[in-house]
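Note that one protein chain is taken out, while the other chains of the complex remain in position.
In this document, chain identifiers A and B correspond to the written order of the chains, with residue numbering beginning at 1 in each.
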Amino acid sequence: MSQYALVIDLDKCVGCHACAVNCKAWNTGGQYGPLTDKAPYGARPEGVWFNRVQTYEVGKFPNTEVVYLPKSCMHCKDAPCVKVCPTSASYKRREDGIVLINYDDCIGCKYCSWACPYGVREFDTYDGVMKKCTLCVDRIYNDNLPADERKPACVLACPTKARIFGDIDDPSTDAFKLIRERMGYKLLPEAATEPSNYYLPKRKYKIQLNMDDILVRKHLKVETEVKVLPFTGTIAEDIASP
Amino acid sequence: MPEAKRHKDGHMLSDGEDIKYTTCYMCACRCGVKVTIKDGNIRYIQGNPDHPTNQGVICAKGSSGIMKQFSPARITKPLLRKQNSERGDAEFEEISWKEAMDILVKRLKKIRSEDPKKLAFFTGRDQMQALTSYWAKQFGTPNFAAHGGFCSVNMATGLIYSIGGTCWEFGGADFDRTKYMLLMGVAEDHDSNPLKLGISRMRDRGGKLVVVNPVRSGYGAIADEWVPIRPGTDGLFLMAIINVLLKHGLYDSDFLINYTNAAYLINIEEGNEEEGMPYLIPEWEMDETQNTIWDQKSNSVKEAHSDGVKPALVGTYKDKELNKLKPAMQLLIERVMEEYTPEKASVICGIPADQIERIAIEIGMTARNETISLPIPWTDAWGREHKTTTGNPVSIHAMRGLAAHSNGFQTVRSLGVLMMLLGIVDRPGGFRYKPPFPRPVPPCPKPINSPDQIKPNTPLPAPELGFPSMPEHLMVDEEGNPLRIDKAFSWEFPFTAHGMLQNVITNAYKGDPYFIDTLILFMANMSWNSTMNTSGVMEMLKERDKNGLYRIPFIVVSDAFFSEQVAFADLVLPDTTYLERYDVISLLDRPICDYDKPADAIRQPIIEPKGECRPFQQTLLDLANALSLQGFCGDDGVPLYRTYEEFITQWEPTPGAGIGFLSGWRGKDGMSHMVGEPNPDQWEAYKKNKSFFEFELEDSIKYNRTINQGYLNWAQANRLKRLNEPVIMQFYSEVMQRFRLAAKGLRKGRQPDTEARRQRILKYFDPLPFWYEPIEHAQTDKQKYPLHAITQRPMPMYHSWDSQNAWLRQIIGQNFLYINPDTAAALGVNDLDWIWVESKLNKIRVQAKFSQALQPDTVWTWNGIGKMAGAWNLDPEADEAKKAFLLNHCITEELDYVDGKKISNSDPISGQAAWFDLRVRITKANEEGHWPEFKPLNPLPHMEPRPEVLRYGFIRGEKS
Partner (left out) sequence: MHPEMSLVILTVFSTAGQGIFIFLVVMNSIVPESLSGSYIITAALASILFQFIGMGASFFHLGNPMKGWKAIMMWRNSWLSREVISLSAFVGAASLYLIIYITEMNKSILDIVGYAGIIMSIGFLIASSMVYASIGYIKEWANAFTPATFISLGLTCGAAFALAGFYLSCHHSEIYPKINLLLIAMTIFSFILKAMAYRFNANVYTSLSVSNAIGINDKHIKLMDRGTPYAHYNTKEYFHPITEDQSSIQKNLIMIVTFLIPLLIWMLIGLLLNINSHGAAFLAISGACVMLLGLLMERRFFFIQGNHFQNLYYGNYKKSSIDNPLVR
């Protein structure tokens, strides 16, 4: 069984919102769109977004970390939204694990969103149906697209390549390997939905300093006199020092 | 499926679908984009995977380009301010293009025939400065510049006057090899996507990323270490790092000796015109004057870079005439060792001394111990062959956090000197130039330098902008007074390579140095976020003289959208969006090159222009033709080019030069690259190649390009450089010493004529970098205004200046003033309280938000979120108008000078606007309301109404 999902590298996410906006651009014109914007130039614009990037501050100055958290449908393996849907409009595909909504069957009761612990389903009041991330199912199987563009729009767009798309159950994929190598984790495992999207934690590179090593002049040469700097230098025989 | 329907990039086109490649213009990054068109409308914009700049990725702005076409703020007709209406009221009558051009041509003809400098032409984030500056030059006015002076010119000049290249998008880190990167004063900045792509690769390889910034955000979020520095003290931090490197001997002597003038002997005998100048072997001993070094083998003065010598970097020497000589390095050591210790820096920078020391040692040891050697042979400018190309894997990228201070030039100079000490310029793992850099230090073009060169009906004999290398290059008259309206290239601001946009309106309003007649603005929102003292500037635009005439008589604005600036225009020319026109991103201007690849690009129209919108490029050409400007017209005054497209492919700087705006597919057959005859089919060739051209350099000429003879020859042959001479980096700035000698009265030629100018040059024109307190700080009561206030541009809006994008505004609609909770507690301010932010100039009412990711003596906010009510056709009650704010209202554009006179709040060397020098105090706001409050703008009658709902595309059922 395959399970397509996103692996999001928090060690690379700089919070630029490219994923969120490119998602909107693709999907507004796509099969699972549009992502309606109400009052787009009004006092309270309210649009549908499949992906939002939230900002958190962690810790206290000066040991503060800033975390950008892009969040979209987790395509849970045990998707509660699917189970509660009264019309079977919400469904999980057997072949790739993508959770989708059939807009023709959706009655807009919003019950699926209540059953979601992540807050990633978005109700489009204009269409009266629930919408959400489809992993760009209209891209990834789209034979009209060049092969290397058959990825979710957010993944194609991400300027820091912090988003990896793939089958998290297939050991040959980057997604699978990264989750294991980088100790990828799931959000809110307490909700017990077996989310498929994983997050890779930040890394910290440190340089181990061996102060004795400073004296080993491997490459950067230094004149022996530097130690007695600043005010005396190499003194040539025929001149007087100042 | 029929093969004919497959685009050559592999995209199968369905009915009514098409693919076009062009170049993004949602910010200054100039990424390649692939646009899918469906039934004549834009369906999707994505990154162009083959493009050197963005390699397929795209940011939030680029992704939302389609919203430009949906904006209800689009201006689609030429507009003339209604008689009897006031500027700023935005009451216009719609006129025809013919009427608009008649009005403008009549006015410009008169100016040109009387006094061309009465026209000031300033542009914003203009990506066609090669054209706009050429137009102004041919018109004959020196008053042209883009917005660089307001932006980050210190970063450009500080490094160009040191290493002949700079960060910006003109150079960057060798991300694939660097092992330690210092990112200083970079929030979201130049260059956007390449920096993100590079840092991403570096995270995977495992290099250490250190971010020096008062605020932790964006790149700071993924940094291994955050150095929360006080604003304006980066120079001190850098000098302290230099101190530690010198103390421990962690510097690259070979690099200093071969690539820079650090070993050059400097004459330190005082009181003559040689004082502080490099000691030269006179012409009569050599074929030409030569710089010298002290050879430790022979213990004698020898020609620099000669064979078999062992140059000294330290010491004091005497020549035969017993002149005291010191290597430049020795002078730096003397300056740095006592004055710039980490302990002293720590107090002012707010960074613990041991942290500074540790970072310095980490940098120094990484550079020294992790040397890279590539099996790439090359030959240097003195004929020495090198079997390998080596490098030290440390890189530094800096932008406006360093630049936007009045001490920015010298701060960036210290950055340049640090890069030289580490030996990390254009070598593997270090900083890499992007062509056409490196250029000479400083580059060749010099601005006009005499009032006699500004003549009626005559083009300027030299550019309006350039790189002075001696006082004679300044643009001043006999009395030493500035010739330009913005006072660029004056004694007060000598190295203003990008002009001083920030002072145009204030100076024109005051008539200092003179009154102008017409101000043309393109892409510059000078009455709102592209100015300091915004409320004051708005008043100046409205101010009339005693005859009831506006002090700035005529303002022409070309814009595609209803900006705050449009409201203050007398004549509005509706521009196209980037998706509706041809454009070039030229090697003559600000190209898209990669480190190893000279490159340029075009834009092509994806869809038809709306209404009567016309590309400003074409408008400029039409004006040039109507005015019979030389260069655009033959000697008989007959236009040479009808359209912009013709102009781009056929124009050459001089007839037969073989270069032009575009460097790919030149020659009659379209087979020549870089140099070749004009090719009328060049546009088509670009379109076929996804709208860009790139040329990869051979391996042997990719690195060490300042002294790589192969590269220098290639660059000369391909007209990137005039000469194939090596570029010696200015560790010690001989150019600056020339100005200082002039100020001391020791140098023949132009000298500053007033005491104030003399003192100013003496103080700031130090040939070695030093740190001084930002000028505004020195003039401010720091007890009264205890906090620094700075801005950053949010990534989804960085450099995106127009249309008030429906998607992006949903990401940020209100900016807060971020404040450290401890700082706030002392002021009695709670999270989300409304507060007053008060500077010496002005006060604004804003909402505070607590942040721990912030240096405690600093407050900050996102820039450019606040809009004037009604502008951009937003709901006047929108957060942008009611809750968001512009810090610009608080930033003064002028400081005290001498004798009660005012002077621009800018760097005294480069003229960079010092908007990060702002100091404020904060008090709780018990008052309600929005402050400052302006009368809301009414929508223009011809604009589309704001839609209630925005949706398009594949829509089900009856709603389609």
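The rule is short, and it goes like this: contacts are C-beta pairs under 8 Å (C-beta built on N, C-alpha and C of every residue); 3 or more make two chains touch, one makes a residue touch a chain.
Since this is a predicted model, take the numbers as computed values, not measurements.
Contact with the undisplayed chain is limited, among A:D11, A:E57 or A:E149, to A:E57.
Interface note for the absent chain: among A:D127, A:E149 or A:D167, the touching residue is A:D127. The residue from A:E95, A:E190 or A:D212 that touches the chain not shown here is A:E190. Think of the hidden chain as still there; on chain A it touches residues 17, 20, 44-49, 52-60, 65-67, 69, 71, 80, 83-89, 105-111, 113-125, 127-130, 185-188, 190-191, 199, 201. Taking the whole complex into account, chain B touches the unshown chain at residues 810-814, 831-832, 849-852, 879.
Following the convention adopted for this analysis, only the chains that are shown with their structure count from here on.
Between the CA-based centres of chain A and chain B the separation comes to 31 Å, rounded to the whole angstrom.
Chain B contributes residues 9-14, 38, 43-47, 49, 54, 56-64, 66, 70-73, 180, 188, 192-193, 196-197, 199-200, 203, 206-209, 216-222, 224, 226, 228, 246, 248-254, 294, 296, 299, 312-318, 324, 326, 330, 333-334, 336-338, 358, 361-362, 364-369, 371, 392, 423, 795-796, 804, 806-811, 813, 820, 822, 851-854, 856, 872-875, 877-879, 882, 946-956, 959 to its touches with chain A in the complex. Of all residues in chain A, only 11-18, 20-22, 24-26, 28-31, 33-43, 45, 47, 49, 57, 59-62, 64-68, 103-104, 126-127, 143-149, 153, 156-162, 202-207, 209, 211, 213-214, 217-223, 225-226, 229-231, 233-242 touch chain B in the complex they form.
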